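One chain of protein is taken out of this complex; the other chains stay put.
Going in written order, the chains are labelled A and B, and every chain counts its residues from 1.
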Amino acid sequence: MRKGLLRIAWRASSVLLVLAVWEGISRSGLVNPRLFPGLGAIGDEFVSLFTTGLIWEHLGATLIRVAGGFSAAAIVGILLGFVMARFALFGRLFEPFFSATYPVPRVAVYPIFVLAFGLGHLSKIALVFLECLYPIAINTYYGTRAVDRQLVWASQNMGASPRQVFWKVVIPAASPHIFAGLRIALPVALVIAVITEMIGATEGIGYLVAYAAASLSRAQVFAGVLVIAIVGFALDRAITLARDRFIFWQRPGVAIG
Amino acid sequence: MRRALEALALPLSVIAIWEVLAAAGALPRYVSRPSAIGAELWQLARSGDIVEHAAVSLYRSMTGLLIGALSGIVLGLLSGAIRPVAIFFDPLVAFTNPVPKIAILPVLIVWFGITDTSKIVLIAITTFYPCFLAAYAGVRQVQPAWIWAARNMGARADQVFLKVLVPAAMPHVVGGLRIALALAFILMFASEAIGTAHRAGLGFLVIFAESGGRFDLMLSAIATIGLLGFAADRLLLVAARRVLRWQPEVFRA
Partner (left out) sequence: MIVEVERVSKEFVRGEQRVRAVDDVSLSVGQGEFVTMVGPSGCGKSTLLHLLGGFLEASSGTMRVAGNVVSRPGPDRGMMFQDLALFPWRTVSGNVGWALEVQGRPARERDEIAERYLQLVGLRSFKNAYPHELSGGMKQRVALARLLAFDPAVLLMDEPFGSLDAQTRELMQEELQRIWSETRKTVLFVTHDIDEAVYLGDRVIVFTARPGRIKADIQVDLPRPRPIEVKKSTAFFDHRNHVWDLLRDEVLRARAEESA
(Lines give C-alpha, C1' and ligand atoms only; values in the text may rest on other atoms or scores of the structure.)
Protein backbone atom coordinates (compact mmCIF):
# COMPACT_ATOMS: atom_id res chain seq x y z
CA MET A 1 0.00 0.00 0.00
CA ARG A 2 2.73 2.40 0.98
CA LYS A 3 4.73 1.47 -2.08
CA GLY A 4 1.77 2.32 -4.27
CA LEU A 5 1.38 5.73 -2.70
CA LEU A 6 5.08 6.42 -2.99
CA ARG A 7 4.96 5.57 -6.68
CA ILE A 8 2.08 7.94 -7.30
CA ALA A 9 3.85 10.66 -5.34
CA TRP A 10 7.04 10.17 -7.33
CA ARG A 11 5.14 10.23 -10.58
CA ALA A 12 3.38 13.46 -9.82
CA SER A 13 6.45 14.94 -8.26
CA SER A 14 7.86 16.64 -11.29
CA VAL A 15 4.61 18.36 -12.10
CA LEU A 16 4.03 19.38 -8.49
CA LEU A 17 7.61 20.53 -8.21
CA VAL A 18 7.21 22.85 -11.14
CA LEU A 19 3.99 24.29 -9.76
CA ALA A 20 5.52 24.70 -6.31
CA VAL A 21 8.60 26.43 -7.68
CA TRP A 22 6.38 28.70 -9.69
CA GLU A 23 4.30 29.76 -6.75
CA GLY A 24 7.44 30.16 -4.70
CA ILE A 25 9.09 32.49 -7.18
CA SER A 26 5.92 34.45 -7.48
CA ARG A 27 5.54 35.05 -3.79
CA SER A 28 9.15 35.48 -2.86
CA GLY A 29 9.41 38.95 -4.23
CA LEU A 30 12.70 38.00 -5.86
CA VAL A 31 11.30 38.80 -9.23
CA ASN A 32 9.05 41.59 -10.29
CA PRO A 33 5.66 40.25 -9.18
CA ARG A 34 4.11 41.36 -12.40
CA LEU A 35 6.36 39.07 -14.39
CA PHE A 36 5.35 36.09 -12.31
CA PRO A 37 1.68 36.15 -11.51
CA GLY A 38 0.75 33.70 -8.80
CA LEU A 39 -1.25 30.61 -9.62
CA GLY A 40 -4.26 32.25 -8.06
CA ALA A 41 -4.13 35.28 -10.33
CA ILE A 42 -3.72 33.09 -13.37
CA GLY A 43 -6.62 30.99 -12.25
CA ASP A 44 -8.79 34.08 -11.90
CA GLU A 45 -7.91 35.31 -15.35
CA PHE A 46 -8.55 31.90 -16.80
CA VAL A 47 -12.02 31.76 -15.32
CA SER A 48 -12.85 35.28 -16.40
CA LEU A 49 -11.91 34.45 -19.95
CA PHE A 50 -14.76 32.05 -19.96
CA THR A 51 -17.23 34.01 -17.91
CA THR A 52 -16.84 37.09 -20.07
CA GLY A 53 -17.24 34.94 -23.15
CA LEU A 54 -14.14 36.53 -24.57
CA ILE A 55 -12.60 33.19 -25.19
CA TRP A 56 -15.25 31.76 -27.46
CA GLU A 57 -14.85 34.22 -30.27
CA HIS A 58 -11.11 33.70 -30.37
CA LEU A 59 -11.08 29.98 -29.71
CA GLY A 60 -13.73 29.52 -32.34
CA ALA A 61 -11.69 31.36 -34.94
CA THR A 62 -8.61 29.27 -34.20
CA LEU A 63 -10.54 26.02 -34.32
CA ILE A 64 -12.10 26.95 -37.65
CA ARG A 65 -8.67 27.44 -39.09
CA VAL A 66 -7.34 24.23 -37.62
CA ALA A 67 -10.32 22.18 -38.76
CA GLY A 68 -10.48 23.75 -42.20
CA GLY A 69 -6.81 23.42 -43.01
CA PHE A 70 -6.49 19.96 -41.50
CA SER A 71 -9.49 18.42 -43.24
CA ALA A 72 -8.52 19.91 -46.58
CA ALA A 73 -5.01 18.57 -46.15
CA ALA A 74 -6.36 15.17 -45.13
CA ILE A 75 -8.51 14.83 -48.23
CA VAL A 76 -5.94 16.13 -50.68
CA GLY A 77 -3.01 14.49 -48.91
CA ILE A 78 -4.51 11.03 -48.79
CA LEU A 79 -5.59 11.24 -52.41
CA LEU A 80 -2.19 12.50 -53.44
CA GLY A 81 -0.45 9.75 -51.48
CA PHE A 82 -2.59 7.12 -53.19
CA VAL A 83 -1.94 8.55 -56.63
CA MET A 84 1.76 8.72 -55.94
CA ALA A 85 1.80 5.09 -54.88
CA ARG A 86 -0.43 3.82 -57.64
CA PHE A 87 1.22 5.57 -60.56
CA ALA A 88 4.96 5.16 -60.34
CA LEU A 89 5.60 8.20 -62.50
CA PHE A 90 3.71 10.44 -60.11
CA GLY A 91 5.68 8.97 -57.26
CA ARG A 92 8.98 9.70 -58.91
CA LEU A 93 7.95 13.24 -59.74
CA PHE A 94 6.47 14.24 -56.41
CA GLU A 95 8.34 12.26 -53.80
CA PRO A 96 11.74 13.92 -54.23
CA PHE A 97 9.99 17.27 -54.15
CA PHE A 98 8.34 16.43 -50.84
CA SER A 99 11.50 15.03 -49.32
CA ALA A 100 13.61 17.96 -50.37
CA THR A 101 11.23 20.65 -49.18
CA TYR A 102 10.26 18.88 -45.96
CA PRO A 103 12.90 20.65 -43.87
CA VAL A 104 12.21 24.00 -45.51
CA PRO A 105 10.21 26.15 -43.08
CA ARG A 106 7.05 26.69 -45.08
CA VAL A 107 5.89 29.16 -42.47
CA ALA A 108 8.15 31.64 -44.17
CA VAL A 109 5.72 31.96 -47.07
CA TYR A 110 2.94 33.09 -44.75
CA PRO A 111 3.45 36.78 -45.61
CA ILE A 112 2.80 35.91 -49.24
CA PHE A 113 -0.46 34.26 -48.26
CA VAL A 114 -1.42 37.36 -46.30
CA LEU A 115 -0.80 39.50 -49.35
CA ALA A 116 -2.87 37.14 -51.42
CA PHE A 117 -5.70 36.31 -49.04
CA GLY A 118 -5.72 39.02 -46.41
CA LEU A 119 -5.49 38.77 -42.65
CA GLY A 120 -8.60 36.67 -42.14
CA HIS A 121 -9.25 32.96 -42.09
CA LEU A 122 -8.16 32.08 -45.60
CA SER A 123 -4.48 32.92 -45.37
CA LYS A 124 -4.18 30.89 -42.20
CA ILE A 125 -6.19 27.96 -43.47
CA ALA A 126 -3.98 27.98 -46.57
CA LEU A 127 -0.81 27.73 -44.53
CA VAL A 128 -2.23 25.07 -42.24
CA PHE A 129 -3.23 23.16 -45.36
CA LEU A 130 0.25 23.44 -46.83
CA GLU A 131 1.98 22.33 -43.65
CA CYS A 132 -0.34 19.41 -42.92
CA LEU A 133 -0.18 18.19 -46.49
CA TYR A 134 3.36 16.95 -46.12
CA PRO A 135 3.14 14.37 -43.35
CA ILE A 136 -0.24 13.14 -44.59
CA ALA A 137 0.77 12.70 -48.22
CA ILE A 138 4.13 11.18 -47.43
CA ASN A 139 2.78 8.74 -44.88
CA THR A 140 -0.06 7.71 -47.16
CA TYR A 141 2.40 7.19 -49.98
CA TYR A 142 4.76 5.02 -47.97
CA GLY A 143 1.93 3.19 -46.26
CA THR A 144 0.28 2.31 -49.54
CA ARG A 145 3.54 1.15 -51.05
CA ALA A 146 4.26 -0.97 -48.01
CA VAL A 147 1.04 -2.97 -48.28
CA ASP A 148 2.03 -6.62 -48.16
CA ARG A 149 2.04 -7.93 -51.70
CA GLN A 150 0.72 -11.25 -50.51
CA LEU A 151 -2.43 -9.59 -49.20
CA VAL A 152 -3.09 -8.13 -52.64
CA TRP A 153 -2.33 -11.43 -54.33
CA ALA A 154 -4.55 -13.34 -51.93
CA SER A 155 -7.46 -11.04 -52.72
CA GLN A 156 -6.87 -11.35 -56.45
CA ASN A 157 -6.62 -15.09 -56.00
CA MET A 158 -10.06 -15.02 -54.45
CA GLY A 159 -11.49 -13.23 -57.43
CA ALA A 160 -11.54 -9.60 -56.32
CA SER A 161 -11.75 -6.95 -59.00
CA PRO A 162 -9.13 -4.16 -59.01
CA ARG A 163 -11.69 -1.87 -57.42
CA GLN A 164 -12.43 -4.34 -54.66
CA VAL A 165 -8.73 -4.86 -54.10
CA PHE A 166 -8.30 -1.14 -53.62
CA TRP A 167 -11.21 -0.54 -51.25
CA LYS A 168 -11.20 -3.81 -49.34
CA VAL A 169 -7.51 -4.51 -49.03
CA VAL A 170 -5.22 -1.59 -49.87
CA ILE A 171 -7.05 1.01 -47.82
CA PRO A 172 -7.40 -1.06 -44.62
CA ALA A 173 -3.84 -2.31 -44.92
CA ALA A 174 -2.45 1.18 -45.40
CA SER A 175 -4.58 2.80 -42.70
CA PRO A 176 -2.09 2.48 -39.83
CA HIS A 177 0.36 4.57 -41.81
CA ILE A 178 -2.31 6.99 -42.93
CA PHE A 179 -3.33 7.48 -39.33
CA ALA A 180 0.27 8.05 -38.34
CA GLY A 181 0.37 10.86 -40.85
CA LEU A 182 -2.87 12.35 -39.54
CA ARG A 183 -1.59 12.09 -36.00
CA ILE A 184 1.54 14.05 -36.88
CA ALA A 185 -0.42 16.63 -38.83
CA LEU A 186 -3.02 17.55 -36.22
CA PRO A 187 -0.71 19.20 -33.66
CA VAL A 188 1.07 20.86 -36.57
CA ALA A 189 -2.24 22.38 -37.59
CA LEU A 190 -2.66 23.89 -34.15
CA VAL A 191 0.90 25.18 -33.97
CA ILE A 192 0.70 26.81 -37.38
CA ALA A 193 -2.66 28.36 -36.66
CA VAL A 194 -1.34 29.88 -33.44
CA ILE A 195 1.85 31.11 -35.10
CA THR A 196 -0.01 32.80 -37.91
CA GLU A 197 -2.31 34.43 -35.42
CA MET A 198 0.62 35.81 -33.52
CA ILE A 199 2.30 37.17 -36.62
CA GLY A 200 -0.73 38.90 -38.03
CA ALA A 201 -4.40 38.54 -37.20
CA THR A 202 -7.41 40.25 -35.75
CA GLU A 203 -8.77 37.36 -33.74
CA GLY A 204 -7.80 33.93 -32.59
CA ILE A 205 -6.20 32.44 -29.53
CA GLY A 206 -2.71 33.26 -30.72
CA TYR A 207 -3.73 36.83 -31.34
CA LEU A 208 -5.32 37.01 -27.88
CA VAL A 209 -2.15 35.88 -26.17
CA ALA A 210 0.11 38.13 -28.21
CA TYR A 211 -2.18 41.08 -27.62
CA ALA A 212 -2.26 40.39 -23.91
CA ALA A 213 1.53 40.32 -23.86
CA ALA A 214 1.76 43.56 -25.77
CA SER A 215 -0.77 45.29 -23.52
CA LEU A 216 1.00 44.04 -20.44
CA SER A 217 -1.91 42.06 -19.01
CA ARG A 218 0.49 39.39 -17.94
CA ALA A 219 -1.82 37.09 -16.06
CA GLN A 220 -4.03 36.96 -19.12
CA VAL A 221 -1.05 35.83 -21.17
CA PHE A 222 -0.59 32.84 -18.92
CA ALA A 223 -4.28 32.11 -18.87
CA GLY A 224 -4.34 32.17 -22.66
CA VAL A 225 -1.34 29.86 -22.83
CA LEU A 226 -3.18 27.50 -20.53
CA VAL A 227 -6.15 27.48 -22.90
CA ILE A 228 -3.88 26.64 -25.83
CA ALA A 229 -2.29 23.87 -23.80
CA ILE A 230 -5.67 22.36 -23.05
CA VAL A 231 -6.75 22.51 -26.67
CA GLY A 232 -3.53 20.85 -27.77
CA PHE A 233 -3.98 18.16 -25.19
CA ALA A 234 -7.61 17.55 -26.14
CA LEU A 235 -6.82 17.25 -29.85
CA ASP A 236 -4.10 14.74 -29.11
CA ARG A 237 -6.46 12.64 -27.02
CA ALA A 238 -9.10 12.80 -29.71
CA ILE A 239 -6.88 11.50 -32.45
CA THR A 240 -5.44 8.76 -30.25
CA LEU A 241 -8.95 7.56 -29.45
CA ALA A 242 -9.93 7.68 -33.11
CA ARG A 243 -6.89 5.70 -34.04
CA ASP A 244 -7.56 3.03 -31.45
CA ARG A 245 -11.07 2.61 -32.75
CA PHE A 246 -10.04 2.35 -36.37
CA ILE A 247 -6.89 0.33 -36.18
CA PHE A 248 -8.13 -2.08 -33.58
CA TRP A 249 -6.26 -5.00 -34.94
CA GLN A 250 -2.89 -3.65 -34.07
CA ARG A 251 -3.48 -3.47 -30.38
CA PRO A 252 -1.54 -6.27 -28.73
CA GLY A 253 -3.85 -9.20 -28.07
CA VAL A 254 -3.41 -12.31 -25.99
CA ALA A 255 -3.05 -15.43 -28.09
CA ILE A 256 -5.83 -17.86 -27.33
CA GLY A 257 -4.41 -21.04 -28.83
CA MET B 1 20.80 10.07 -64.11
CA ARG B 2 17.24 9.71 -65.25
CA ARG B 3 16.02 9.72 -61.68
CA ALA B 4 17.83 12.97 -60.95
CA LEU B 5 16.16 14.55 -63.96
CA GLU B 6 12.76 13.29 -62.93
CA ALA B 7 13.30 14.59 -59.42
CA LEU B 8 14.07 18.06 -60.75
CA ALA B 9 11.29 18.02 -63.31
CA LEU B 10 8.58 19.33 -61.02
CA PRO B 11 10.46 22.19 -59.34
CA LEU B 12 12.09 23.32 -62.58
CA SER B 13 8.83 23.39 -64.48
CA VAL B 14 7.20 25.33 -61.66
CA ILE B 15 9.99 27.92 -61.79
CA ALA B 16 9.80 28.10 -65.56
CA ILE B 17 6.03 28.59 -65.60
CA TRP B 18 6.36 31.16 -62.83
CA GLU B 19 8.88 33.17 -64.81
CA VAL B 20 6.82 33.07 -67.98
CA LEU B 21 3.58 34.06 -66.29
CA ALA B 22 5.24 36.85 -64.35
CA ALA B 23 6.87 38.22 -67.49
CA ALA B 24 3.45 38.26 -69.12
CA GLY B 25 2.16 40.29 -66.21
CA ALA B 26 -0.32 37.60 -65.23
CA LEU B 27 0.85 37.37 -61.63
CA PRO B 28 0.39 39.82 -58.73
CA ARG B 29 3.37 41.96 -57.84
CA TYR B 30 4.04 40.34 -54.52
CA VAL B 31 4.96 37.06 -56.15
CA SER B 32 7.65 38.70 -58.29
CA ARG B 33 9.64 36.45 -60.62
CA PRO B 34 12.52 34.01 -60.25
CA SER B 35 14.93 36.14 -62.27
CA ALA B 36 14.29 39.23 -60.16
CA ILE B 37 14.61 37.27 -56.96
CA GLY B 38 17.81 35.74 -58.15
CA ALA B 39 19.22 39.14 -59.02
CA GLU B 40 18.20 40.58 -55.66
CA LEU B 41 19.73 37.64 -53.80
CA TRP B 42 22.98 38.10 -55.68
CA GLN B 43 23.05 41.77 -54.79
CA LEU B 44 22.31 41.11 -51.16
CA ALA B 45 24.95 38.45 -50.96
CA ARG B 46 27.54 40.74 -52.46
CA SER B 47 26.72 43.68 -50.22
CA GLY B 48 26.69 41.43 -47.21
CA ASP B 49 23.35 42.66 -45.86
CA ILE B 50 21.63 39.38 -45.95
CA VAL B 51 24.64 37.62 -44.54
CA GLU B 52 24.34 39.66 -41.35
CA HIS B 53 20.71 38.80 -40.90
CA ALA B 54 21.33 35.18 -41.77
CA ALA B 55 24.12 34.99 -39.25
CA VAL B 56 21.93 36.36 -36.49
CA SER B 57 19.14 33.94 -37.35
CA LEU B 58 21.49 31.01 -37.45
CA TYR B 59 23.08 32.02 -34.18
CA ARG B 60 19.72 32.01 -32.46
CA SER B 61 18.39 28.83 -34.00
CA MET B 62 21.54 26.77 -33.71
CA THR B 63 22.23 27.83 -30.12
CA GLY B 64 18.70 26.96 -29.16
CA LEU B 65 18.92 23.68 -31.03
CA LEU B 66 22.19 22.79 -29.37
CA ILE B 67 20.80 23.34 -25.89
CA GLY B 68 17.51 21.65 -26.57
CA ALA B 69 18.94 18.70 -28.47
CA LEU B 70 21.73 18.01 -26.02
CA SER B 71 19.51 18.09 -22.96
CA GLY B 72 16.75 16.21 -24.75
CA ILE B 73 19.00 13.44 -25.99
CA VAL B 74 20.87 12.96 -22.73
CA LEU B 75 17.75 12.99 -20.58
CA GLY B 76 15.91 10.82 -23.07
CA LEU B 77 18.66 8.23 -23.13
CA LEU B 78 18.86 8.20 -19.35
CA SER B 79 15.11 7.96 -19.01
CA GLY B 80 15.04 5.03 -21.34
CA ALA B 81 17.72 3.24 -19.39
CA ILE B 82 16.88 4.07 -15.79
CA ARG B 83 13.32 3.53 -14.69
CA PRO B 84 13.12 6.10 -11.84
CA VAL B 85 14.37 8.83 -14.15
CA ALA B 86 11.67 7.91 -16.64
CA ILE B 87 9.00 7.98 -13.97
CA PHE B 88 10.10 11.45 -12.98
CA PHE B 89 10.16 12.99 -16.42
CA ASP B 90 7.47 11.05 -18.15
CA PRO B 91 4.37 12.79 -16.77
CA LEU B 92 5.90 16.20 -17.30
CA VAL B 93 6.88 15.51 -20.86
CA ALA B 94 3.74 13.61 -21.75
CA PHE B 95 1.53 16.33 -20.37
CA THR B 96 3.30 19.24 -22.00
CA ASN B 97 4.10 17.57 -25.30
CA PRO B 98 0.78 18.22 -27.05
CA VAL B 99 1.07 21.88 -26.11
CA PRO B 100 2.20 23.98 -29.06
CA LYS B 101 5.41 25.49 -27.76
CA ILE B 102 4.92 28.67 -29.72
CA ALA B 103 2.38 29.54 -27.05
CA ILE B 104 5.25 30.07 -24.68
CA LEU B 105 6.72 32.84 -26.75
CA PRO B 106 4.56 35.60 -25.31
CA VAL B 107 5.43 34.33 -21.85
CA LEU B 108 9.11 34.46 -22.69
CA ILE B 109 8.68 37.93 -24.08
CA VAL B 110 7.09 38.95 -20.80
CA TRP B 111 10.09 37.64 -18.92
CA PHE B 112 13.00 38.41 -21.18
CA GLY B 113 11.63 41.00 -23.52
CA ILE B 114 12.11 40.81 -27.24
CA THR B 115 15.70 39.69 -27.21
CA ASP B 116 17.87 36.89 -28.45
CA THR B 117 17.38 35.17 -25.13
CA SER B 118 13.66 34.70 -25.49
CA LYS B 119 14.13 33.27 -28.98
CA ILE B 120 16.90 30.93 -27.95
CA VAL B 121 14.95 29.69 -24.94
CA LEU B 122 11.89 29.10 -27.09
CA ILE B 123 13.84 27.10 -29.63
CA ALA B 124 15.64 25.18 -26.89
CA ILE B 125 12.38 24.17 -25.23
CA THR B 126 10.74 23.25 -28.50
CA THR B 127 13.63 21.15 -29.79
CA PHE B 128 13.94 19.39 -26.46
CA TYR B 129 10.78 17.39 -27.03
CA PRO B 130 11.40 15.50 -30.28
CA CYS B 131 14.95 14.73 -29.13
CA PHE B 132 13.82 13.49 -25.73
CA LEU B 133 11.01 11.37 -27.15
CA ALA B 134 13.18 9.91 -29.89
CA ALA B 135 16.06 9.08 -27.56
CA TYR B 136 13.66 7.53 -25.06
CA ALA B 137 11.94 5.43 -27.72
CA GLY B 138 15.31 4.49 -29.18
CA VAL B 139 16.50 3.02 -25.91
CA ARG B 140 13.20 1.30 -25.16
CA GLN B 141 13.22 -0.60 -28.45
CA VAL B 142 16.66 -2.09 -27.91
CA GLN B 143 16.35 -5.85 -28.02
CA PRO B 144 16.75 -7.42 -24.59
CA ALA B 145 18.92 -10.08 -26.20
CA TRP B 146 21.60 -7.49 -26.90
CA ILE B 147 21.65 -6.31 -23.30
CA TRP B 148 21.77 -9.87 -22.01
CA ALA B 149 24.59 -10.74 -24.37
CA ALA B 150 26.57 -7.74 -23.14
CA ARG B 151 26.03 -8.67 -19.49
CA ASN B 152 26.91 -12.24 -20.33
CA MET B 153 30.25 -10.99 -21.62
CA GLY B 154 30.89 -9.15 -18.38
CA ALA B 155 29.88 -5.57 -19.15
CA ARG B 156 29.05 -3.23 -16.25
CA ALA B 157 25.92 -1.12 -16.24
CA ASP B 158 27.64 2.00 -17.53
CA GLN B 159 29.34 0.01 -20.27
CA VAL B 160 26.05 -1.48 -21.31
CA PHE B 161 24.65 2.03 -21.49
CA LEU B 162 27.47 3.54 -23.53
CA LYS B 163 28.39 0.60 -25.69
CA VAL B 164 25.01 -0.98 -26.37
CA LEU B 165 22.08 1.30 -25.59
CA VAL B 166 23.46 4.50 -27.03
CA PRO B 167 24.61 3.11 -30.39
CA ALA B 168 21.45 1.05 -30.75
CA ALA B 169 19.31 4.11 -30.10
CA MET B 170 21.19 6.25 -32.62
CA PRO B 171 18.85 5.75 -35.60
CA HIS B 172 15.93 6.98 -33.54
CA VAL B 173 17.97 9.87 -32.15
CA VAL B 174 18.87 10.98 -35.65
CA GLY B 175 15.22 10.92 -36.61
CA GLY B 176 14.42 13.10 -33.64
CA LEU B 177 17.22 15.49 -34.53
CA ARG B 178 15.87 15.89 -38.01
CA ILE B 179 12.49 16.91 -36.67
CA ALA B 180 14.13 19.20 -34.14
CA LEU B 181 16.15 20.88 -36.87
CA ALA B 182 13.05 21.59 -38.92
CA LEU B 183 11.30 22.95 -35.81
CA ALA B 184 14.27 25.16 -35.00
CA PHE B 185 13.97 26.87 -38.36
CA ILE B 186 10.22 27.24 -38.11
CA LEU B 187 10.42 28.84 -34.69
CA MET B 188 13.35 30.96 -35.70
CA PHE B 189 11.20 32.51 -38.38
CA ALA B 190 8.12 32.73 -36.20
CA SER B 191 9.84 34.35 -33.26
CA GLU B 192 11.56 36.88 -35.50
CA ALA B 193 8.37 37.64 -37.38
CA ILE B 194 6.41 38.18 -34.19
CA GLY B 195 8.97 40.10 -32.26
CA THR B 196 9.94 42.53 -34.97
CA ALA B 197 10.95 45.22 -32.52
CA HIS B 198 14.27 43.43 -32.48
CA ARG B 199 15.43 44.55 -35.84
CA ALA B 200 17.64 41.73 -36.95
CA GLY B 201 17.22 38.29 -38.44
CA LEU B 202 15.78 36.81 -41.61
CA GLY B 203 12.26 36.55 -40.21
CA PHE B 204 12.34 40.21 -39.30
CA LEU B 205 13.65 40.99 -42.79
CA VAL B 206 10.71 39.25 -44.40
CA ILE B 207 8.14 41.25 -42.43
CA PHE B 208 10.10 44.47 -42.83
CA ALA B 209 10.32 44.01 -46.58
CA GLU B 210 6.66 43.11 -46.84
CA SER B 211 5.44 46.16 -44.98
CA GLY B 212 7.67 48.34 -47.13
CA GLY B 213 6.34 46.83 -50.34
CA ARG B 214 9.79 45.58 -51.26
CA PHE B 215 8.67 42.24 -52.59
CA ASP B 216 11.94 41.22 -54.16
CA LEU B 217 13.65 41.63 -50.85
CA MET B 218 10.87 39.76 -49.08
CA LEU B 219 11.07 36.82 -51.44
CA SER B 220 14.85 36.80 -51.32
CA ALA B 221 14.73 36.54 -47.55
CA ILE B 222 12.17 33.74 -47.77
CA ALA B 223 14.30 31.94 -50.33
CA THR B 224 17.33 32.28 -48.08
CA ILE B 225 15.46 30.77 -45.16
CA GLY B 226 14.37 27.92 -47.36
CA LEU B 227 17.86 27.30 -48.66
CA LEU B 228 19.37 27.37 -45.20
CA GLY B 229 16.79 24.94 -43.89
CA PHE B 230 17.39 22.62 -46.80
CA ALA B 231 21.17 22.81 -46.52
CA ALA B 232 21.12 22.21 -42.78
CA ASP B 233 19.00 19.11 -43.25
CA ARG B 234 21.31 17.76 -45.93
CA LEU B 235 24.31 18.33 -43.69
CA LEU B 236 22.60 16.47 -40.90
CA LEU B 237 21.86 13.56 -43.23
CA VAL B 238 25.48 13.40 -44.35
CA ALA B 239 26.68 13.36 -40.76
CA ALA B 240 24.05 10.79 -39.87
CA ARG B 241 25.00 8.53 -42.70
CA ARG B 242 28.53 8.36 -41.34
CA VAL B 243 27.41 7.60 -37.82
CA LEU B 244 24.86 5.06 -39.03
CA ARG B 245 27.05 3.31 -41.55
CA TRP B 246 25.99 -0.06 -40.19
CA GLN B 247 22.34 0.49 -41.03
CA PRO B 248 21.01 -1.06 -44.23
CA GLU B 249 18.61 1.71 -45.09
CA VAL B 250 19.12 5.42 -45.55
CA PHE B 251 17.05 7.45 -43.17
CA ARG B 252 13.67 8.75 -44.22
CA ALA B 253 11.72 11.77 -43.12
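Quick note on the criterion: contacts are C-beta pairs under 8 Å (C-beta built on N, C-alpha and C of every residue); 3 or more make two chains touch, one makes a residue touch a chain.
Just so it is clear, the structure is predicted and the values come from calculations on it, not from any experiment.
Considering the whole complex, the hidden chain is in touch with A.
Contact with the omitted chain, checked across A:28, A:164 or A:215, is made by A:164.
Of A:123, A:140, A:155 or A:220, it is A:155 that touches the chain left out of the display.
Think of the hidden chain as still there; on chain A it touches residues 148, 150-151, 153-161, 164, 168-169, 172-173, 248-250, 252-257.
Convention: only the chains that are shown with their structure count from here on.
Rounded to whole angstrom, the centroid-to-centroid distance between chain A and chain B, based on C-alpha atoms, equals 18 Å. The touching residues of chain B, when paired with chain A in their complex, are 3, 6-11, 28, 30-31, 84, 87-92, 95-107, 109-111, 178, 181-182, 185-186, 188-190, 193-194, 203, 206-207, 210, 218-219, 221-222, 225-226, 229-230, 232-233, 252-253.
Across the complex, chain B is touched by residues 7, 10-15, 18, 35, 92-94, 96-105, 107-112, 114-116, 138, 142, 187, 190-191, 194-195, 198-199, 206, 209-210, 212-213, 218, 221-222, 224-225, 228-229, 232-233, 235-236 of chain A.
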